[in-house]
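Note that one protein chain is taken out, while the other chains of the complex remain in position.
Then we have chain A:
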Amino acid sequence: MRKKVIFKGIALPWLLLLPQLLITGVFFFWPAGQAIYGSFLREDAFGLSRQFVGFENFAEVLADPNYLASGWTTVVFSFSVAFTALSAALFLAVQADKAIRGANGYKTLLIWPYAVAPAIAAVLWLFMFHPQIGLFGRMLNGLGIGWDYRLNGDQAMLLVILAAAWKQVSYNFIFFMAGLQSIPKAVLEAAAIDGARPMRRFWTIIFPLLAPTSFFLLVVNIVYAFFDTFGIIHALTNGGPGQATTTLIYKVYVDGVQNLNFGSSAAQSVILMVIVILLTAVQFRFVERKVHY
């Protein structure tokens, strides 16, 4: 039964909504509208001549094998980041939830990386895995593994996935910790008395009860991998070698900002917008049904 609050008159509710509406309008609808408008145009870099070209930019982008390849790169990248970040965070949260000495210290340390800016995170990883100056990079080469992420696309991908996932672990960790703390102890103790071992308790009680948290985090992580990993890719690999780590969002930047090809870049961001809308809708429609709140 929903409780209905009724305002007298119309002015106050609008006034209360106004800040949020303004922010959504200025920072979301207006730029999105600009992108849609720009995606139908073709202009020179200086904006001195422009031409309406209909859906030509879209047709060109979708027929470009490099664009399709970068779509696949994005899928691989996003799911790897989400999976790695979620599983690592869950493991750490379960461990930190146990009654161990100095648990608070561990928790603080695990939350720290979230405060690191993406570009700085990337540089940290660069200093570890650069084949010539990086500690681990040199170690790998010393062990006879030909490590050079500047030339090996798979290694470059692995590196950006690790760096991007590492940064997201903290965020997931906080939510999993909160989720774990809300699981009633009585249920776990009852299971223990019935003879369920820790592994079994985890998979039959903790994991299902964490499902709402995991679902929320899955959405957030995929959106993060899609949009927020630009800094890491830019600082670590520049989308290379070849186009091995050029994700869709990185390609929008390369074509728009570096190559000054505004029409194509705008068309790509419109496609990206559609993908994310679809992705979120699908997640809420199908995945949410299987989640018990």
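FYI, a contact is a pair of C-beta atoms (placed from the backbone, for glycine too) under 8 Å apart; a residue touches a chain by one contact, two chains touch by 3 or more; residues count from 1.
Keep this in mind: contacts and distances are computed from a predicted model.
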Item to check | Protein name (UniProt record) of the chain left out of view, among "Rubrerythrin", "sn-glycerol-3-phosphate-binding periplasmic protein UgpB", "Heme exporter protein B" or "Cytochrome c oxidase subunit III" | outcome: "sn-glycerol-3-phosphate-binding periplasmic protein UgpB"
Item to check | Sole contact to the chain not displayed, among A:135, A:151 or A:190 | outcome: A:151
Item to check | chain A, residues in touch with the chain not shown (by the definition above) | outcome: 42-49, 51, 66, 132-133, 150-153, 238, 240-243, 254, 257-261
